[in-house]
Each structure stands twice: as C-alpha cells, then as structure tokens.
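Note that one protein chain is taken out, while the other chains of the complex remain in position.
Order as written gives the chain letters A and B; numbering starts at 1 within each chain.
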Amino acid sequence: MSEEKRKPTPEEKAKAAAEAREKLEAARKAKEEQAAQASAPEAVASSPEQNAVKAEAEPASADQLAQAKAEAAAKAKAAAAAAAAAKAKAAREAAEGGATDTKAAETEAGGADADAKAKAAAAAKAKAAAAAAAAAKAKAAREAAEAGATETEAGGADADAKAKAAAAAKAKAAAAAAAAAKAKAAREAADGGAAETEAGGDDADAKAKAAAAAKAKAAAAAAAAAKAKAAREAGEGGAAGAEAGGDDADAKAKAIAAAKAKAAAAAAAKAKAAGGDAADTEAAPKAPSKNQPHLDHIVKLITEKFGSEVIEASYINELAKEVPTLVIKNENWHDVAKFLKENDELSFDYLSNLHGVDYEDRMEVYYHFYSYKNRQNLAVKVKTDREQPTVASVMNIWSGANWNERETYDLLGIYFPGHSELRRIMLPEEWVGHPLRKDYVPFDEEV
Amino acid sequence: MSMNLDMISLNSEFSEGTGLRTEEMLLNVGPQHPSTHGVFRLVVKIDGETIKESLPVIGYLHRGTEKLAEGLNYTQIIPYTDRMDYLSAMTNNYVICHAVETMMGIQIPERADFLRVIVMEMNRIASHLVWWGTYLLDIGAMSPFLFAFRDREMILELFNELCGARLTYNYMRIGGVKWDAPPGWIEKVKEFVKHLKKEIENYHALVTGNEIFINRLQGIGKFDAKTAIDYSLSGVMLRSTGVKWDLRKDEPYSVYNRFEFDVPTATEGDCLARYQLRMAEIEQSLRILEQALGQFPEEGEIMGKVPKVIRPPQGETFVRIESPRGEIGCYIASNGKDKPWRMKFRRPSFNNLQILPKLLKGENISNMVAILGSIDIVLGEVDA
Partner (left out) sequence: MTDLLQQSTSLWNVSMFIVAAVVLLLVVLFFVTYAIYFERKVIGWMQLRTGPNRVGPLGLLQTVVDVTKLLLKEDTRPKDADKALYALAPVLAYAPAFAVLAVMPFSETIQFADLGIGVLYYMALSSITVLGVITAGWASNNKYSLIGGMRSAAQMISYEVPLVMSVLGVILMTGSMNLREIVEAQRDIWNVIPQILGFCVFIVAAQAELNRTPFDLPEAESELVAGYHVEYSGFRFAMFMLAEYVYMFGMGSLVTILFLGGWLAPFGLDFLPIPGIVWFILKFLLYVFFQFWIRATMPRFRADQLLPFAWKGLLPIALVNILITAVVISFQNGTL
C-alpha cells in the first residue's frame, strides 16, 4: 500500500535502470549458453507443475511471496520512473510488456532457446497453478507464479529472466483481473511485464510490436480501473522493462509492444488455464485475514450477550498486524469489558495498552487486549464526545488500567468514572489544560 | 512538584501496655535517592521500619515525547525514542520503525534485519548488565557494579564504532539501519560474545550462590501469575510467575524466528526468580547473538526501498516487541500525512511500576530497595 504513494527519486530510477540493463545482458548470455545445451530445456519444462502444486499447497507462504513481489514491483517502478515523463504511456507499456513476454515465452517454449522455455514454463506453471488454485485468491496465483519462476531458475536460465517470467505469469493473471484487481495487481503486472520484456530479449521487440495495439487498449482499460497511482506504478514498471529490453533507442516502442502482448495474453485468458485464474482473482480481490474467524467469533459472543447494537463497528485492522478491532458503544463499554475478561471463550485477561486519541470531532480510547489462554489479540475502541469526554473506567477489571487511565486523563482530559484516584500523573496538579488535545494552548507561553 | 498527600493519613496511638506513644511517619524516598535509579519519588508511610502504605510519584522526567512527536516527521521522532529507555535505546528505535514499516508494508533487507537483531540483543545484554550491577549496589554489594560496567563498556564501544554513539544511538531508520557494520566489527562482536560467556560464570560465582544474597531476595516481592497479568506486567516480571511469554518467540518480529533460544521462566515470582531470569536471559541473548553472527549475510543492502517522504496510510497501528524490561509498544494514528496524528508508546517500565504499592505493603525499608530494583525501571521510560 505504501508504495502507491511514493515517487522514486532520480537516483533510484537511474539505479534501477542500470540494474535492468545488467539483467538484460545477463539474460542474453544465459540464452546463448542454453542454446548450446539442447537438452536442458526439458528438465526446466517439467518443473513448473511442481511449482504450481507447491504454490497451492502452501497458501500460508503467500504473504511472503506477495511481499517479495511487491518489492520487485517497487524496483520496477523506480526504473520506470526514469521514463516518468509519459506515465500513461508507461502504463500501457507495462501491459504490453507483459503480453510480449507471454508470447515470447510460449513461442520459445516451442523449442528455440532455453530462456524462452524457462519463461514459458514459468508462465505455464503460473497459469496452471492459478487455475488449480482457482479458488485461491490473487495471492495464491502470485505465489504460483513465483514458484514457477524459482524453479525456472533452477532449470538454468538466469535469475532475472526467471523472476521476470514468474512476474509475467502473475502479471497476466492480474491483467485478466485487471478491473477488479487493485493497485497491487497492477504493479505486479507491470513488474512482470518489465521482467518479461527483459527476458524476452532481442526478439521481444519484434513480437511486441506485432502484438501491439489491441493489447495496449486492454492494458489501458485495466489501468483505468486501477487507481491513478496504480497506473503510475504500472507505467513505471513498464518503463523499467522498456529500458531493460532495449539498449536500442526504441525501447519504449518495444515496451509498449511487449505490454500489449501481455495484456492480450492476459485478456485472452483463453490461452491456457489463465482464464480461470483471472476469474478467481476478480471474484476475491483480497484474501480475508486469518483473524477473521476470531473476530466473527468475538462479535458473535458479544452480540448474543448484549445485542448487536453495542458493537458500532468491527473490522480487521490490516495496518496493525491484522488485529481484530471492535468499536464498542460508550454506554455499554464497562459491561462489555467485564464480559471480555470474564467470558471463558474470550478471557482477554491482559490489558497491554490503553490510551486516548483526539480526533478533533471526537475522542477515542484505544485498548489493546491479549488473551493468554487463547493466545489472541484484540483491539477495542470506544468513542466519546469531545466536549465532555467520558469513558467508563476499567480499573476494577484490569488493575493495569490504573496508571494508564490517569495518564490519559492527564494528557487528554478524558474522564474515567469509576477510577479510584483520577489525578494527574505526569504533570503537576496545578497544570492548566491537557497537552495532547489538539486545541491545547500552553497556559504560560513563556514556559 | 506539589502533590496531594491527603490520601495518606497518619495514625498515632497510645499503647496501654507499654505506656508508649507510637507514631507513624511519612518518609520521602526520592526524587533524589541513590536507589530510585533516577528521579522517582516514593512516599512511604512507615511504622518503625515497616511500610504501611506507599504512594509512587512520577513525572519528574516527563518530556512530552508523545506531544513532541506530533510535530515531527517519523524519522525525526527516532532520536526521541532513544531518550525514553536510555538503557536500551535500540529496542526503542526498533519499535517505532517497526510500527511505521508495518503500516506501510515496507520490506527490510536481510542484512539490515540481522544488524537490527544483533544490536538489539547486544543492547539487551548491556541493559541487563546495568541492572545486575545497580541491583547489587542496591543490595549493598559494590564490586559487581564495576564488573558489569566493564563488560557493558565493551558493548558501548562496539556501538560507538557502529553508529558513533554510546547511549543514544539513533541507529535505525524506517526501512533499515543507518550504518553498515564497519569492517571487522562482526568479528569483534564474536570476540565479545566469547568473552562474556566466560564472565557470566564469574558473575554467578561471585554473587548467585551467596547465602546472604539468596536470603535477602528469596520470597521478597512475591506475586502470582494472575496478579501479574491483571497488573499488565510484562517481561521478566511476568515470566517470573511462570507465564511463558516472550514476544520474540510468541509473536516473532524481524528475523527472530530463525534463531533457537529458550524463554527462561520461573514459578516463584519473587525477587530471586527475577534475578535468575535476567541472568538466564543474558545467556539466551548470547545464544541468539552467536546464531545471528553465524548467519549474518556477507553483503547486501542495509536500507530497503523507502519513499523519500514517509507517509503511512491513513489508519492506526499498534505493534509490540520485547524490550529488556518487557513489552514495549508503539501506537500510531496516521492521517496520511508525514507526521503522526497521535503517537503513543506502551512503556514497560510504566506499566510494571504500577504494582509497586501492592508489593511494598508490609515490607520493611531494606526490602523496599530490593523490590523496586527488581522491577528494573528506567525513569526516562516511566515518564516518557
């Protein structure tokens, strides 16, 4: 998510471009070498399926893979940024790049050079995996792709080429899903495109060009669906690919062509099982958190006891390591808190953190609980009015709340009725105001 | 600092039997006192030497870190965290970086992750050494303090070489670390690990078996697991009651899941158990260090790809990690800008200190310092 917002620095771009070029070189060499060894390709070709299987088997690792991909994407973007001037173009290029690779891969798989096969294999695997993991979410697909890439490497082509191939596979899936797929997918696609472009090597240009127009449109559409940011990233990715792809001046042209090729391949998911992936991806753009069942359970228990109106909201906080988060109605908070601790199935016996936040239109008190029995985290937020901020004290439920509530009172002025000695704790008794409130003005400016 | 002492009332009674009038008195321990380890004040009501009631007064070192943080961008906040738990600044550095990285999904290069773990564990050892020395000083033994500081000095020298600071490191950055290990540094750390392994034996020989020492601590400041959890205690305070809970193990962050180490626990829940646990933790940290140094990547980036201006997405996060004193957490509420809307640190010392009045009730004054010392507070962190 964070990558969306960031713009690569010139240095990063330059660096990325340089890297891309190096990779391209390497890819070429690898191809030459592999061409010499006619026998190698077969082995490579066989591995993709295994990868796919693995990918399915280990959905747990999906996150890691996804992250790895995200990084790759980030780099690609940086590189692309060099070509930054034409963002829109870049987006298209990315799409094209992906397409090109796909084609190239397949073509080569037909038997020409080793790299091509490797890529093709990867792509094939990716698709197969995706298809197999039809139900599996976009992540699974991505993993499959990566797995394929990994094995491809094992097969012998150079690392870059493989990575790209894998990326390309993903990219296709993503592209297919394009509309639904978020920024990430777009990014990956871009990366993949770039990678493939490079991998595709010399012949990529020609093919890409040929494949061109139709795909470009598809890509553009996808980009449109994705956010503006995503588009930018994709563009960057494409650009990166373009640079890598071409020492020659027409890098962009090639990139565009490649991108189109990919997009076409993706869109025309017909080729291979990729179509299945795409469908799945669209259906479920994001995997539900592993904590979702816990959250559901907690919500269910509370609802059974107090009715549904005490929970103002419940969600998984993706930003905080997927902690289940509840927003509890202020009036019912003390009862719910007691329930959270005393219910056997919940038994949130440990109060890890308690503090307040001033949101200018309201105040919130944030609690972080942990259950040593169930080894489960829970965050609870209680909203309160800003003029007369009041939240029931939970000191008699968790003794550890004592000083934390005093601190919150001291710094934010939230009252905790039920607290046995709600005095200032950090600041002297005669202090005027509550410093962490957003409208706080020091009583004595000189101090 | 003025404070309301109405909470404590003094009794004076006339004993029929002896004809003596006895009077309870208030004793102000601190804010300047050798055993409060900083500007911590404890008002105790004593009857003879027996503590009837106690009232901790904190805030003398309150610098408003959380308020200051609201006006600074994320990278600028890092040096402020050095000054909270100044004995373990590395873990403080880490917790804020980790919070921001969690929010933004930033990937840390492997080498940077290893460097982080190495410095955090070294810092944990340094922190425990300071605790060991000062605690024995509280107990009345003077030499361990100097032994501990000799070995801590080695760690500080290594840190100095790594990042140019001995106490307030400001070493980590969002996305990685600021400085790569200088040539030969890793070797020096390895040497140090070997050295300390030997020294730990000496420490045990000097102190751990001492009869006076054991008698002094056994059964003092005792509480059970239920109380510990109820009072939000963490770290050694919690583990001394038998709760096997270490965030490095149970909710692994960084690369801790790659290392084998034990989480020492005890069941007694007294000062002696806490002493033994901290000593055992030094040994476990050495184990982690050995493995981390062994697996240390030969080369690689030390900074991940990070946007030039760090703007975490809108939303909030709370992460917690294991500092030498317990569970240190960082909460960030972001509105998508480059400065946090609200930042809050869950400070282990602050939470651990809460139980003090309960532990002190009925103890005598010489146990007071033993109990306070065993909590291992750092006032910079208590007051933030």
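The criterion applied here is as follows: a contact is a pair of C-beta atoms (placed from the backbone, for glycine too) under 8 Å apart; a residue touches a chain by one contact, two chains touch by 3 or more.
These numbers were taken from a predicted model, which means no experiment stands behind them.
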**OP:** Using the whole complex, pick out the displayed chains that touch the missing one.
**Re:** B
Subject >> Per the touch definition above, residue among B:L20, B:L68 or B:M142 touching the missing chain >> reply: B:M142
Subject >> Residue, one of B:R63, B:K190 or B:R216, that touches the chain absent here >> reply: B:R216
Original post:
In the complete complex, which positions of subunit B touch the hidden chain?
Top reply: 25, 27, 33-35, 48-49, 136-143, 146-147, 150, 206-207, 210, 212-213, 215-216, 364-370
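Please note the rule applied: only the chains that are shown with their structure count from here on.
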Original post:
Across the complex, what residues on subunit B touch subunit A?
Top reply: 1-4, 7, 58-59, 62, 64, 66-67, 70, 102-107, 229-234, 243, 245, 250-251, 304-309, 311-313, 315-320, 327, 329, 331, 333, 341-342, 344, 346, 350-351, 353-355, 383-384
**OP:** Over in the complex, which subunit A residues touch subunit B? Could you list them?
**Re:** 1-3, 5-7, 9, 12, 67-68, 70-71, 74-75, 78, 317-321, 323, 349-353, 355, 357-359, 366, 368, 372, 375, 379, 398-404, 407, 411, 421, 423-430, 435-436
